[in-house]
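Note that one protein chain of the assembly has been removed; the remaining protein chains are unaltered in position.
Moving on, here comes subunit A:
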């Protein structure tokens, strides 16, 4: 499964820009909000906003804009393509040179077999994508079947992610507001992630099958979305809490000295300051939601999604080894799309992204 790591290199423009750009944006933000250096902790020294520095930063910014931006972007894409080509070359070279039975040391296979069954040729896997799923009349090409499955999973994962976002941020706010709640809730939140999915999935489906409110009936995909949200809320809750707690004491005290209440402090100070913590948390949450959705689909046998296709094609891997790789490629693309969407979110929030904090 993929996380945001792959897209890191592909991320366009602003975030990959020179530090001057970010600092300038931050400085402007500081002036707008009238708050000095909200996400102060972790900032490089001298990132405050003495008036002169802003001006200089703006000069740097214009200079940065002058360097041919298209060329730089091209470079980023070229590196991405190079990475992809490297994987292909390593795969095929290994398949060509390594012994057919892999490398076994002391009865343990440390490197995989290179047979067509274990490692089909890259071109076979790609060609298989454009052949029909089965020879049944009117069968769609494999890529279309996988794509349709990936879209279903994407939708379920998105619902799971949104629920996880609401629950995660809600929990973070409660824990931020009351120390007691933090002490009481945090251990449970951490404990919640130790429940194995294999035990959790049947219970969720069993409960779900009993829920019926008026015309509303619990659908099977909702169980899957719930499991996805269960995995997604965790990093979001932790990241949001860390972010909301990130302003320095002097900033919160300044707010208090102005006589500004908890809610306005939250909106003006804490929420903007939490963005650098929140974005990686959201990305982790999104990756978790996708994994959770796929695993829960396998677990409950939900029809239509990538998880179901994954096990069904795995069952056909003896006679059609390349086919089983189709849904794996689908999962990779899905991971890229999800990570890319969060990166897009980062573009909209770029004014607040003064430092990137790794969750």
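Observations on the model:
Everything that follows uses one rule, which is that a contact is a pair of C-beta atoms (placed from the backbone, for glycine too) under 8 Å apart; a residue touches a chain by one contact, two chains touch by 3 or more; residues count from 1.
The criterion applied here is as follows: contacts and distances are computed from a predicted model.
Missing chain, UniProt protein name: "Thiamine pyrimidine synthase", from among "Heme exporter protein C", "sn-glycerol-3-phosphate import ATP-binding protein UgpC", "Formate dehydrogenase subunit gamma" or "Thiamine pyrimidine synthase". Among A:76, A:144 or A:314, only A:314 touches the chain that is left out of the view.
Which of A:86, A:103, A:117 or A:344 touches the hidden chain is settled by the complete complex: it is A:117. Of the candidate positions A:78, A:127, A:166 or A:211, contact with the hidden chain is made by A:211. Residues touching the missing chain, restricted to subunit A, are 113, 115-118, 133-136, 174, 177-178, 180-181, 198, 201-202, 205-207, 209-213, 297-303, 307-309, 311-320, 323-324 (touch as defined at the top).
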